[in-house]
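Note that this complex is displayed minus one protein chain, with the remaining chains in position.
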Amino acid sequence: MSKSNKGWFALFTVPLLLVFTTVVIIPFIIGIGYSFVSWDGIPANPKVFVGFDNYATLLRDDRFLTSAWHTIEFTVLALILVNVLGLAFSLLVTMKLRVSNAARTMFFMPNLIGGLILGYIWQFIFTDVFKYLGDKTGFDSVFFNWLIHPQFALYAMVIVFTWQMAGYTMIIYIAGIQGIPDELGEAARVDGANLWQRLTRIIFPLLMPSFTICLFLTLSGAFKIFDVNLSLTKGGPNNATELFAMNIFNEIFGYGHYGLGQAKAIIFFVLVAAVTMTQVIITKKREVQY
Amino acid sequence: MKLVKRTSVLLTATALVSLLAACGGNSNDNQQAGGEKLKKISLFQSKVEIAEPLEALAETYKKETGNEVEVWGSAGDAYMTQLQAKLAAGEGPTIFSVGTGAEAIKFKSYYADLSNEAFAKNIAPDMALKDGDKIVGVPYGVEGFGLVYNKSLVDPKDVSDLASFTKTLEKFKAEGKNGLSLSQEAYFLIGHIINTPFALQSDPQGYIEKLNKGEVKMADTKEFQEFAKFMEAIKTNTVNPMEVKYDTQMGDFATGKTAMVHQGNWSYGMLSDYGDLGFEVGMMPLPLAGNDKIAVGVASNWVVNNKADADQIKAASAFLNWMFTSEAGKKAIVDEFKFIPAMTNIDAANLDPLSQTVFEATKAGNTIPWANNYFPQGVIINDLAPATQEFFLSKDMTGEQYLKNLDAAWAKGAK
Partner (left out) sequence: MNKASRTSISALLALLALAFLSPIYLMLVNSFKDRAELYKNALALPDSFSFQYYAKAMDKMNFMSAFGNSLFITIVSVAFVVVLASMTAWMLVRTDNRLSRIIFLVFVSTMLIPFQTLMMPLMQVMDWIRGNLHIPMLNTRGGLIYMNIGFHASMAVFLFHGFIKSVPIALEEAATLDGCTKFGVFWRIVFPMLKTITITVAILDVIAMWNDYLLPSLTLSDKGLRTIPLSTFYFFGEFTIQWNLAMAGLTLTIIPVVVFYMFAQKYIIKGIAAGAVK
């Protein structure tokens, strides 16, 4: 790089990097430091260096390992459902239908409701509405209180997460679809390609960058899920839906084991980063440049 | 360090009688005039229900004295997290609230000594939060819980021991009513109801310490064996508490579908939203192992942050003094916060029926302590609640197995 190019590089990237470093990187590094310490999280109370003790403890922590497994289960289900729906929605609403505009807004609507209250609203649906439907329709093998069944409570979380995220990925897929030149589709149509061929041969390959982005965003969102977890199931019943972020939160603020909580976060981060980076690298290789 | 003297958990009759005796008309609220300009302070506390009246009180304080108190807010269960983060940022509030017991011990390095403040001498005996001999916290007020019941449906005579309790539940079940309702929130599912067998131990705190060390087991303790039988009776004869939220629990009670709920005097606030109930509400003890007392304790305390600068600490004491001695302050505590005061200079008037029962029981010394304040940090939500959820969700689990699970859960949580 020439000297002036280096200057431009710095001018363009340093402002953001500076903010980013002070807000994310340094706290993260401090957090790594805390993972070697025994501390209850109260600033004035003593911090004792314990080496790798916290890491040794977490490997014996069944509840953490179970929680990690549930998180993986949740993430895989959510990943598939969110992206299939998000992509389907984006294709539907870009079809220049009369209802496209309204549908686009409606699919995206769930995203506009943030935070905890969302989980509380869904509580009504899974407890009251499902029970009501079960009583009225007789399908009580499907419509019962999902939140007190360990497996179904996890599915309930997948549904709420999908409900929220599908519209989100839809927006990104739409942006991707808009980026595909119309002429390509037209040319294929003239050549006699049917809808399925146009999708799989032209649209999907060109959407690879959007896939990369959406898969990654869903992945990171699912791994970090907290609000919905807290307000919908609180981790219950019997810890069956205590996902990873909540397990850490309980360790740090419930038990007051700050160092142990940090150690969990670090271990999980390393594992997840390894998996997702592989995913990003694989899908990036398949992206078409034009 | 022993933050609170062991005896202070046990509210004795004498203590409370003296509280009452002092409740007469002596008011010493005439020293606030001064007019000294004090530094602005901040106040952060956990009870959302009193947020608005507290802000209004701060306004009044400003009008009367010219000094400012900034009242911060936080939603329900977010309080502890925010407090911890703000302390980490060196942005701690001047006055804040802590729960009695494990939580108070956790934050002990932040407490300023309030022993010599004028209002400290008005704290009812054994009610102050202490660090050794120093008074470091002022109680919000007292609260109590037990079996809240519908007087048109239940006669306390029919709920006097395990046998009659079970029979009553069976009778209601046959009638298609819910005899007793717990609800799914950790404290309402297990945290409060398990307090009774602990409180009945001759030395509850000592028992908890032994339990932490693994020297005793709940499964081998008589009161807990009976507790398990109560829980079995509840599981067999009532609506599964996992299906019930606090909102529905109180709704069912208010509309006569449920005869009893295991709740505290705070739940009256919910009932009053239903207008005229058409029946009278009472509170009675959970008749476990001969228990004939309701559980009364101090949930939260005001403390002053010793990391604030000297001027702010001074201003904080002045505000607390004003709140606990001025007419406006005392009126707000009773009428707006709706606390049962734990100060000898504040009269308890116009209490709702449940608070009245708690107040009278306290007066007569008919109370058992809140032993659950001394549980290891987080054990109710993180360990006892999941084990209890499992009990209510698996049809075949016996009370005995449940008790063993509770022991195992406790051992994990006490680590």
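Each chain gets a letter, A and B, in the order it is written, and its residues are counted from 1.
In this text, a residue touches a chain if its C-beta (ideal position, glycine included) is under 8 Å from a C-beta of that chain, and two chains touch if they have at least 3 such contacts.
For clarity, every value in this text was computed on a predicted model and none was experimentally measured.
Between the chain not shown and the residues A:Y34, A:F74 or A:F143, the one that touches is A:Y34. Of the options A:A44, A:L59, A:V76 or A:V99, the residue whose C-beta touches the omitted chain is A:V99. In the complete complex, the hidden chain is touched by one of A:V23, A:I80, A:A187 or A:I282, namely A:V23.
Residues 1, 5, 8-9, 11-13, 15-17, 19-20, 22-28, 30-31, 34, 41, 92-93, 95, 97-118, 120-122, 124-125, 128-129, 132, 163, 167-168, 171-172, 174-175, 178-179, 181, 209-210, 212-213, 216-217, 220, 223-224, 226, 244-245, 248-249, 252, 258, 261-262, 265, 269, 272-273, 276-277, 280, 287, 289-290 of subunit A touch the missing chain (whole complex, contact as defined above). Within the entire complex, the positions of subunit B that touch the omitted partner chain are 42, 44, 46-49, 51-52, 55, 70-78, 82, 84-86, 88-91, 93, 185, 187-188, 246-248, 251, 254-255, 270, 273-275.
The criterion applied here is as follows: only the chains that are shown with their structure count from here on.
Every residue of subunit A that touches subunit B in the complex is listed here, in rising order: 40-45, 116, 123, 127, 145, 148, 234-239, 250, 253-256. Contact residues of subunit B toward subunit A in the complex are 75, 80-81, 84, 87-88, 106-107, 109-110, 184, 186, 240, 242-243, 245, 307, 377-378, 381-382, 385-387, 389-390, 393, 413.
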